[in-house]
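Have a look at this one before I ask anything.
One protein chain is absent from this view; the other protein chains keep their places.
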Amino acid sequence: MDKAFAARRRRDLIIAAVLAGLAALAPLLIKDVYVQNILILTLMYAALSQSWNILSGYCGQISLGHALYFGIGAYTTELLFTKFGVLPWFGMLAGGVIAAIIAMGLGYPFFRLRGHYFVIATIVIAEIGLLLFQNWEWAGAAMGITVPVRGDSWLKFQFMRSKLPYFYFALVLCSLAWFVTWWLEDSKWGFWWRAVKDNPEAAESLGVVVFNSKMGAAAVSAFLVAIGGAFYAQFLAYIDPESVMGFQFSLLMALPAVLGGIGTLWGPVLGAAILIPMTELTRSYIGGSGRGVDLIVYGALIVAISLALPRGLVSLFSRSKARGATR
Amino acid sequence: MGLLYGLIAVGLALIFGLMDVTNFAHGEFLMLAMYLSFFLFAFFAIDPLLSAPLVAAAMFVFGAVVYLLLVRFAMRAKANAGMVQIFTTFGLAIVMRGLAQYFFTPDYRSIPQSWLGGKTISVAGIFLPEPQLIGALVSIAAFAGLYLFIHRTDFGRALEATREDPGAVALVGIDKNRVFAFGWGLGAALVGLAGAIMAVFFYIYPDVGASFALIAYVTVALGGFGSVFGAFAGGIIVGLVEAVTALVLPPSLKSVGIYAVYLLVVFIRPRGLFGSM
Amino acid sequence: MLSVHEVTTAYQGLVAISAVSIEVQKGEIVCVAGANGAGKSTLLKSIAGAERPRSGTVTFDGKRLDGMAQHHITATGIAYVPENRRLFPRLSVRDNLRLGSYLYRGDADREGPLNLVFTLFPRLQERLEQRAETLSGGEQQMLAIGRALMTRPRLLMLDEPSQGIMPKLVDEIFQAVLRIRDAGMTVLIVEQRMAECLEIADRAYILQTGRVLMQGPAEEIRGNPDVRKAYLGL
Amino acid sequence: MTALLETRGVWQRFGGLVANSDVSISVGRGEIVGLIGPNGAGKSTLFNLIAGVLPPTQGSIWFDGEDVTNMPAAERCQRGVGRTFQVVKSFETMTVIDNVIVGALVRNTVMREARRKAHEVLEFTGLAARADVLASDLVPAEKRRLEVARALATEPKLLLLDEVLTGLTPTEAQTGVALVRKVRDAGITVLMVEHVMEIVMPLVDRAIVLDLGKVLVEGKPSDVVRDPKVISAYLGDRHAVGA
Partner (left out) sequence: QTSEVVIGVIYPFSGGSAQQGVDAQKAYETALEVINKDTDFDLPLAKGEGLPGLGGAKVRLVFADHQADPQKGRAEAERLITQEKVSAIIGTYQSAVAVTVSQICERYQIPFVSADNSSPSLHRRGLKYYFRAAPHDEMYSAAMFDFFDALKKKGTKIETLSLFHEDTIFGTDSGNAQAKIAGERGYKIVSDIKYRANSPSLSAEVQQLKSANADVLMPSSYTTDGILLVKTMGELGYKPNAIVAQDAGFSEKALYDAVGDKLEGVISRGTFSLDLAQKRPMVGKINEMFKARSGKDFNDLTSRQFMGLIILADAINRAKSADGEKIRDALAATDIPGEQTIMPWKRVKFDEAGQNNDADPVLLQYVGGKFVTIFPPQAAIAEAIWPMK
C-alpha cells in the first residue's frame, strides 16, 4: 500500500517534469506572439490558481479576495521600482513578504469566521484595498503606474517585444507552485490543512492547532499570489487598481481550480489549461460582435462543467475519486 | 436608501440566508426584473408601479425554473457543494448578461416618465423622493410579509428544514424540490419587486446588477444568515453608514465605511447581528 | 401489508443486498437482524425510497413503492427512522415534531399523535425549545421516533433504535414499540440487540452478506442453536 | 502516585441548563473506567471538558499532575489526551489511512514515520483492509472504529471513548472489548462511555455513574449495578434481576 502511494507520488513528479520540459520547448514551435501571450496567461493563472488552491482547496478557507495579494505584489514591485529604483526582483520578494504578512494580519480576525461570512469578508477586504489604491494619490490613484520602458534587460525584467523571458518566468512560477503543492501534499502541513477543511473540531482533538494551520496556508498562498502579481505588473508594464485588484481576478484565480478540481494537485493546472485559452479565444474570435455571444458561451461552459463534474476535470482521470461524486 | 438595499437584499436573504444556497446571479435577477419593467413600460405604457406585481409574478416563474433546471443539480453535488453552487450561479450570471446584451442590446435604458419618477415630498426641509419612499414602504411590507411567512407558516418551517437537511425532509413527506423551487420563486419575486421600483429611478443595462450585488451580500451577511429581520436591519445600517461615511470620508470611499462596519460586526459577532447560522 | 420481492440494491456497483424478499403483515412486529454490513439498513432504505433498488419490487397495501419518490412513500403511510436519525439540527424540538405533521397541515387535529409521543417520551416535552443538535444522543433518538410518529404512519420502520440508549430506556423503547403496535401501527425493526428485539417481535429475518439467511417466528429463531451462538453471544 | 486525570468540582452550564454540576472524578494510570449514566446525564459534556473543547464554567481539570483547565484542545492532545466523538467526525474527503496519519503527526513529524505508525494502528484496530477507502464510504460501525484508530495514533496516555461499541452484534462487540483490553495492555488508560451493560460490566475496573450532571455512585461494576439508585435512574428493573 505504501509502495503504491510512493509510486503515485513519483509518477506525479515525473509527469510534471515531462510536462514542464515539453512546455519549455513550446516556444521553439510557437512563434506567434498572440499564442505565446495565451500560454503565458495560462501558466500565470495556473500558478495563481494553484496558490489559491493551497488556502482554499486544501485548507478549505474559500477566499474570493485574493486579488488583494495579487495587487499588493504588483504595486509593491512597481512602487519600489518607479519611486526608489529598487529592482523588480527585490520588489517581487518584498511584495510576497508584505502580502504574506497582510494575509496573516487579516487571518487573525478572519479565521474566526465560517462559511459565507468568511467568503464575504475576503471579498470585502479586497474591495477595500481596491478603493484605497484607487484614491491613493502617491501610488498613482486611478491613473495607475506606467513602468518606464528602457529596453530589454534581465536585471529590470523587462523586454520590448520578446515574450520568451516572460514565458519562462511564468513557467518557473507555475512549476514552483506545483512543486510546493506537491511537496505540501505529503507533509505535515498538507495533512493538517485537509483535516482542518474537513472537520476543524476533530482536527483540534488530534493536536492540530487549527488557527496556526490556517495562518500557514494563508501566508504561503498570499506569498505566491503576490509573486504572480509582480510578474503581471512587469509583463504588462502598466498597472492600475481596477486591472490588478478587481474582483474578477479573485474569481479568475478560483475558477481554474474549481473547474479542474479543487483541493487536488493537478486540478488548477488542468483547469487553467482549458479555461484560459477558451476565455481568450472566445473573446478574440466571437467577442468583436458586440452582442455578448462570447459571454453566453463562456458562462454556459462554466455552468456545464460545474454541474457535470463537481469534483472537477481531474475526476475524469482518476476513477477512484470520481466514485461517489454525486448522489 | 437603506430600505432599498434592504428590499434588494430581502430576496437574497431568502435564497442565500434562509435556504443557504449561494446565488451569485442575484444582481442579474435584478437586472432582468428591471428590464421587464422597462419593456412593460416601453411597449404597453404600464407604469412600473402597476407592473410590479406582474414583474414579481414573472420573476417567480423564472426563479422556480432556474432552481428546477440548474440549482437543483448544483445542490446534488456531494463534493464541494459550496463551490459548485458559486460557480454554477456565477456562470448563470454571465450567461444572463450575455443574453441581455444579445436581446436587449447594451444600450442604457431608463424609464423617463412614470407616476413617481422625480417626484419629491418635502417635509420640513428634508426631501423624500417618492420612488424611494414607495420603495421603503414596499420593502417594509415585504419584510413583514416574509417574516410572518417564515415564522408563522408551515411552509417557512419546511424551508428551514430543507436547508438543514435536504435529504431528510422526505422522511416527513416534504418534497424538497417543491419547497425550494417555491423558495427560489419567492426570492426572485421579491427581487422582481425591487427591480420594478428600481427601474423608476435607476438606469438599466446588462451589467447593472454588478452595482448592487456586493452590497446585497454584505447586507444579508451583516444582518446574519437565516434571519429575515437581520437582512432588514442590515439594509438600514448599510444605508445609514453610507450616508455617514460620505460625510467623513471622500465619497469615493463611502463603501469602505460599509465594508468596515461589516468586518467590525462579524469580528464581534461572527454570525452577523441576528444570524442563527 | 408490505411485501418486498427479490430486491437487489447496490452502491456504485457494489451489491449490498441481493434478491431479498420479506413480508410484513398488518399489526405485526417484524425484526431484521444480522451482522455489521449485512445489508439491514440498505433493506430499509430500499423500502423507504432513500436508495433505488436495482431490481425487484416493493408493494405496500397493493401499491408499488419502488421507483416512487421518497416523500410520496412517506405520504402513503411509511415512516422511516434512519440509523443516523437525520433530525433538523438547528430547529427546535417543537419544530422538528411539528414538521412531522407537515402532511396534515390543513387538519384541525394535526397534532393528534403528540400525546402519544409525550407519553412515550416525557423528556421531549421538557426540551421543547431546545435545538435538536444540542440534545444528548438518547434524546435525539427519542425525537427521531417522535417525529416519525407525527407522520401518522401505518408502518413504522426503525433502524437500530436502541443505539446509544441507556438500558432503562432500551426496555422502554421496546415497550414503546409494543404500545405503538397496540395503537394500530405495524413495525419493522432493524436491531443488533436481537435478544431484546426477539422478545417483542412476532417474526424475524436474519440477513447475512446481503441475503436472507433465516426467517421465521421469533420464538423459533430465538431457539435456534446457530443463532444463539453467532448472534446472541451465548 | 497521583491520578492521571482529575476533575475538581467541575460545572458546566448551557444557559439555564446545568449539564455538569460539581463533578469530581479521578482516573488512575492503567485503569479502565466506565462512565455511565442516563441519556443526557452529561457524560459527553464531561468528555468535552476533559478534551478541552470548551472550558468549564467552574472548577478545574488536572491531567498528569498539571492544571490543564484553560489549555486548548490541541495542546491537551499533545500532552496525551486522545478522544473519540459520540457523533463521529471523520475527515470525510480523506482516506482511512490519511485520517489516521493526521493523528500520528502529533508525535511523528517525519511523514514516513507517521505513515508507518498509522499503518500499525490500522493493523491494531483491524481496519487495515480499509486503509485506502474514503472515510465517507465507511459504514457507521467502521467510522467509530476509525475514531478509535485516529485517537490511538496520537499515542495518548488517556483515551476517552464515547460509545464506540454501539451498533455491534454481541459477537462483534466481543472483538471490541478485546481491543479495549489490548489498548490498556499497551499502557493506555481508558475512560469510556457505553450504554451496553454486557460490554461495560466485564470490561471496566471501576464505574462512575452520572445522573443529572452529578456523580451518583462510584465503585466496582458489580457493586454499582446493584445500587438501587442506579437501577432506578439508569438500568431499569430488568437489570436489577439480571445482575
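The letters A, B, C and D name the chains in turn, as written, and every chain counts its residues from 1.
In the analysis below, a residue touches a chain if its C-beta (ideal position, glycine included) is under 8 Å from a C-beta of that chain, and two chains touch if they have at least 3 such contacts.
Since the model is a prediction, treat every value here as computed from it, not as a measurement.
*Asks:* If I'm reading the header right, one chain is hidden. Which shown chains does it touch across the whole complex?
*Replies:* Counting the whole assembly, the omitted chain is in touch with A, B.
*Asks:* Consider the whole complex, including the chain that is not shown, and state which of B:G82, B:G173 or B:P206 touches that chain.
*Replies:* B:P206
*Asks:* Given that one chain is not shown, which residue among A:L131, A:V196, A:A230 or A:L255 touches it?
*Replies:* Result: among the candidates, A:L131 touches the missing chain.
*Asks:* Tell me which residue among A:D12, A:D186, A:E201 or A:E242 touches the hidden chain in the full complex.
*Replies:* A:E242
*Asks:* For review purposes, identify every residue of chain A that touches the missing chain, sorted by number.
*Replies:* 32-34, 37-38, 41, 131, 134-135, 141-144, 146, 149, 160-161, 232, 236-238, 240, 242-243, 248, 280, 283-284, 287-290, 292, 294-295
*Asks:* If the hidden chain were put back, which residues of chain B would touch it?
*Replies:* Looking at chain B, the ones touching the missing chain are residues 1, 4-5, 98, 101, 105-112, 117-120, 122, 127, 129-132, 201-203, 205-208, 210-212, 215, 242-243, 246-247, 250-255.
Here is the rule we go by: only the chains that are shown with their structure count from here on.
*Asks:* Which chains does chain A share as contact partners with chain C?
*Replies:* B, D
*Asks:* Going by average Cα coordinates, which chain is farthest removed from chain A?
*Replies:* Checked the centroid distances; the maximum from chain A is C.
*Asks:* Approximately how many whole Å separate the CA-defined centres of chain A and chain D?
*Replies:* 43
*Asks:* Go ahead and note the Å separation of the Cα centroids belonging to chain B and chain D.
*Replies:* Centres of chain B and chain D (C-alpha means) sit 48 Å apart.
*Asks:* With chain centres taken as the means of their Cα atoms, state the distance from chain C to chain D in Å.
*Replies:* A distance of 29 Å separates the two centres.
*Asks:* Multi-chain contacts only, two chains or more: what residues does chain C have there?
*Replies:* Nothing qualifies.
*Asks:* Specify, in ascending order, the residues of chain B that touch 2 or more different other chains.
*Replies:* As it turns out, chain B has residues touching two or more other chains at 79, 277.
*Asks:* Any idea which chain A residues touch chain B in the complex?
*Replies:* Contacts found on chain A: 62, 109, 112-117, 120-121, 123-125, 127-128, 131-132, 134-135, 247, 251, 254-255, 258-259, 262-263, 290-304, 306-307, 310-311, 324-327.
*Asks:* Which residues of chain C touch chain D in the complex?
*Replies:* Residues 33-37, 41, 83-84, 123, 134-139, 141, 160, 163-172, 192-195, 230-233.
*Asks:* If we count contacts the way the header does, which residues on chain D are in touch with chain A in the complex?
*Replies:* Touch list, chain D to chain A: 51, 53, 72-75, 77-78, 82-83, 85, 89-94, 97-98, 101-103, 105-106, 109, 111, 114-115, 119, 131-132, 134, 136-137, 150-151, 153-154.
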